[in-house]
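Shown here: the complex without one of its protein chains, the others still in place.
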Amino acid sequence: MSDSAIGGVAPIPITVEFTGGLEILFDNQRKYAISLPGQLEDGSQPNISYLVQYLVENLMKDQRKELFIMEENVRPGILVLINDADWELEGEEKYELQPRDNIVFVSTLHGG
Amino acid sequence: MPAKELTGSCMDCKDADAVLTTRNRSLCGPCYQVFLEHKVYRRMERYRKYPDPGSPSYRLLLPLSLGVSSSSLLRMLDTGMNRQLAKNARTSYTIEIIAIEPFTHAYDEALYTKRFEAARETFSKYTFNRIPLHSIFDYVPNMTEAMREYVGSQFKDDTSRSNEERLAAFRGANSTATSKADLDNVLFTQLVVGYAKQTGCESILWADSDTSLAAKTLAGAAKGRGAALTWQVSDAMSPWGVRFDFPCRDISKPELALYESVSPDLSDIVIPDEPLSENILTKNLSIDELMLRYVTTQGEKYPGVMANVSRTANKLDSYSSLDSTICSLCSAIVDNVKGNETGITVASQFSVQKPQFCYGCTRSRPEIDS
């Protein structure tokens, strides 16, 4: 995916966290520091949709993608926090990532 | 449906060739018709007793959508009444047919008219009428007031415009697919009930299959309309003093489709259902659509479970609405059912709450406070 970046635009460093049981899908690692291209091939900026796809293709160790995405979006029951705020406040999957953003994915589906 | 090629003769008449298998029995077309018709007649028991001599027979209203279920029900009832006539020279009930013109999607009006006329011709004994949804202003007395109150101040009802335009403006005020579909159901029911009252029908025979009833039950529960299930999907008196009956409640949608397929006289009448669209994201569905999809897909694997849903709701006691406020829009009770004293009240959930609407209708109101 990184090859879709266009030279000259600075990459976007962000941190991604998986909690509430989701870490099992990501090699039992809770926190990742990653770098996204500053601009995509079509000239747009990477947004949460892009990030989710990126995570599935690059970080997810588990084959069962349906436990994380559904209908090409985050599976219902998984909360997304953008700098601690519910993503619904930030435009959901259309939110464009900014340098040093912290994105948290929390599962509500695991046991209580 | 198991409509595979069969060899061998019908297990019922032991004569004709079996053409289908249902509930593990191979049957010919006529025996299958009889099988389903008996399921309907069992549900029609209360109208199959002849009234006292001299008193009129029961007047029942059948809403006809020209879909598989209502067209099949019409044929089944017609068959039953023909038998009564042959035996007793009179029938214990008469039916009146009302068709509400499609309003949720664009439709082929010429085709609709052709099919409607075909139905009228095939079942010429009965009175047929077709009316558009916006005739609700003629059949439901307080519609204008309820509508204005419901939508609130930002909605300007312009009585100089046609009823069609007024209703379109009202329906357009709802933003979500769920609220639109929910409100449409309310309006549709109100219109059919209004028509039944004006034409002196004491009961409405809804043609919902068990599939449809299961979807309505789950959707009703999901929309906060649980209490209203005691008449919305149950054989019971509705809040308007008109009875609701569901004679097809023991028959699944695929079984009705099979009935249509072995009844050639229905082929000029039935307009096929719009197929469930494949590429709609779940979040853009209405709750009614979601539940219909759920029940349809799960029903393929678990028909018994789905059939059981509406049976369960049908077991609930009815509630007394005598000392309760009735929702101005849908006539469900506004407060919690008696006995549910500590339940969630609508008031605690909303900053703006109008006392004349029930929980379900309040949930579907256009958002005014956000």
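Letters are used for the chains, namely A and B, taken in the order the chains are written, and counting of residues starts over at 1 for each.
FYI, a contact is a pair of C-beta atoms (placed from the backbone, for glycine too) under 8 Å apart; a residue touches a chain by one contact, two chains touch by 3 or more.
Simple rule for what comes next: contacts and distances are computed from a predicted model.
Colleague: Going by UniProt, what is the name of the one chain that was not included in the view, given "NADPH:adrenodoxin oxidoreductase, mitochondrial", "Ribosomal RNA-processing protein 42", "Cytoplasmic tRNA 2-thiolation protein 1" or "Rab escort protein 1"?
Modeller: Answer from the UniProt record of the missing subunit chain: "Cytoplasmic tRNA 2-thiolation protein 1".
Colleague: For the full complex, which residue in B:Thr217, B:Ser252 or B:Ser328 touches the chain that was left out?
Modeller: The missing chain is touched by B:Thr217.
Colleague: Which of B:Asp52, B:Glu278 or B:Asp317 sits in contact with the chain that's absent?
Modeller: Answering carefully, the residue with contact to the hidden chain is B:Asp317.
Colleague: What residues on subunit A make contact with the chain left out of this view?
Modeller: 19-21, 24, 64, 67, 75-77, 79, 81, 84-86, 88-91, 95, 104, 106-112
Colleague: For subunit B, enumerate the residues touching the unshown chain of the complex.
Modeller: 11-12, 23-25, 27, 35, 38, 41-43, 45, 176-178, 217-218, 220-227, 229-230, 235, 282-283, 285-287, 290, 294, 298, 301-309, 311-313, 315-319, 336-344, 349-351, 359-360, 363, 367, 370
Assume only the chains that are shown with their structure count from here on.
Colleague: So what's the Cα centroid distance for subunit A and subunit B, whole Å?
Modeller: Taking the mean C-alpha position of each chain, the two centres sit 45 Å apart.
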